[in-house]
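One protein chain omitted, others in place.
Showing chain A:
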Amino acid sequence: MRKWLARLAALGVAVLIAGQGTTAALAQDPSAGKKILKVGATQAMDSMNPFLAVRLVSTSIHRWMYGYLTVPDSKTLQPSPDLAESWTTSPDGLTWTFKIRQAKWSDGQPITADDAAWTFNKMMTDEAAKTANGPAVENFESVTANGQDLVIKLKAPQASMLENPVPIMPKHVWESVTDMANYDAEKYPSVSSGPYIAVEHKKDQYVKLQANPNYWRGKPKIDELQVIFYDNPQAAIAGLKKGDIDLIGRLSPPEFEAIQNDPNIEAWNTQGRRAAYLQINHGATTNDGKPLGDGHPALKDLKVRQALHYAIDKQKLVDEVQNGLAKPADGSIVPPLYKDWFWEATGEEKVTYDPAKANQILDDAGYKKGADGVRTMPDGKRKLEFRFSIHTDTPIEDKLAEYLTGFFKEIGITLTTKKLDSSKFTEETGVTGLFDIAISGWSVNPDPEEVLATHLCSRRPAPNGEGGGTESFFCDDTFEKLYQEQLKELDRPKRVELIKQMQERLYTQAPIIAIYYTNDLEGYRKDKITSITPIPEDKGLLYGGSGYWPFYTVDVKATSAASAGGGGGSNTGLIAGIVGVVVVLGLGAFFLTRRRKSTADERE
């Protein structure tokens, strides 16, 4: 026993010595006195090359690094000047002229229209460069530069021209890249025109960005922005609680509840940019109209889809599946965050929870209930038994499935859950049509054109299974016509009206049923971040928002010398870093005592 006490004491001494060492080391930390913001991310970066990167975290970082033609205005979310300080459109809507701002790249070179023209031309001529934002240039006839003027000629009018999602790249740095598909752009410091310059990237570990002194709006208030990656959301939450990171976005309701009562953390709960909806296989077809997949024939009947809609208690789903952190949907896929575009059903058209009415609709349409309480098709051949496809790794969808099963049972419809891993899910619900009802959701950009386009006839897969990108296999003449009209409509209020009519069409035809708009859930350290402006400014998003506004306006307390390493309590720094020493000393002590003992044995 005494021997053990001695070992413990030795361990204690080792800890102290190690602690001293770490403190000394931390005192010289180069980050002391700097203003650093650490953002946690649970998704790894796919590529630093903006022509290739598609993940949300990558495109967010690129938005902080590069300038675009326009950015969403921080108050209205409408397009406002960025690298293009002004623009004009020809009367036929086919020629757009952008005046590029007199500004400098982070390496001091001037930014010209040539840079923008090079970027777009690269995408139009090099298939690999189309990877990330291909559709954005599909309608471009030609792009030319003349001094600071950028002229884009279109094949057909395109009202969403001002929401161009392509970052403008420095021609003088990028024109030497020959193999775009295999270029990872890991060259630091990056040459950028946005508020930040990337200075270091360790794969799956972190990205370090520094304030760009040449930024046209002026240098950001903070010196450094770090994006720190976590493989596991629980670890990221723990990191926020400890102060290893200062801000984290995209939380799920349970994760959000875990930070809600922490006095140091501001739990940020606001309207989100996502809609969750049910995708209904109402007769999937290829883009040449051939039937596809094995959807239940009853779902082709609009009456059945409407009955399903009436049977869903959306408020209950919000309260019990989303823990109250969502808004029930009475519209389509554009969430209420986008005030301008948001459409909501009213009056007769509005579907409210009413199982009696749902039963009535089905009774009237001839779907009779059998002895087991399950309805059959009017021809008596098939029971109304639907499959509900969800993802294997999303517990919240399991819960949703349970509730929907209950709701549909009330109206004589059996729902069975079918769990699929994400690749299989994408294939069955978007390409092969092997589903009845599936969960879906989409994050919507400030201009909803692209998300509405996922319901166009042309987005259905080709007969060979190629192409596509459909969300519903929807193909509806009225919807198509409205889409074409809004494309040509350069008058914003008129265009808004057309887009609302498209949403109404989706609502009444019910190829999809929106169930709720999930809130944007984030959290940040009150004791670190002194000010941050969301986008839109009144009550908007932080990390999850579009554009760089929150990360340009953010201000933080400077790192103090004492807590430089961990960011959290000084104990962290003091006691951390010991184990190597402790293990070595501990093992050393252990073997020393053993040695002495064995020689004693020998002597005996």
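Keep in mind that, in the parts below, a residue touches a chain if its C-beta (ideal position, glycine included) is under 8 Å from a C-beta of that chain, and two chains touch if they have at least 3 such contacts; residues count from 1.
Going forward, contacts and distances are computed from a predicted model.
Chain not shown in the complex: UniProt lists it as "ABC transporter permease", one of "tRNA (5-methylaminomethyl-2-thiouridylate)-methyltransferase", "TldD protein", "ABC transporter permease" or "Pyruvate dehydrogenase E1 component subunit alpha".
Checked against the full complex, the candidates A:230, A:256, A:277 or A:474 give a single residue touching the omitted chain, namely A:230.
In the complete assembly, the contact with the undisplayed chain comes from A:241, out of A:172, A:221, A:241 or A:303.
Within the whole complex, the absent chain has one touching residue among A:33, A:110 or A:134, and that is A:134.
Residues of chain A in contact with the chain left out of this view: 18, 21-22, 24-26, 28-31, 38, 44, 46-47, 52, 54-55, 127-128, 130-131, 134-135, 138, 181-184, 202-206, 208, 226, 228-232, 234-235, 238-239, 241-242, 244, 421, 423-424, 426-427, 430-431, 453-454, 459, 462, 466-469, 564-566, 568-569, 571-572, 575-581, 583, 601, 604.
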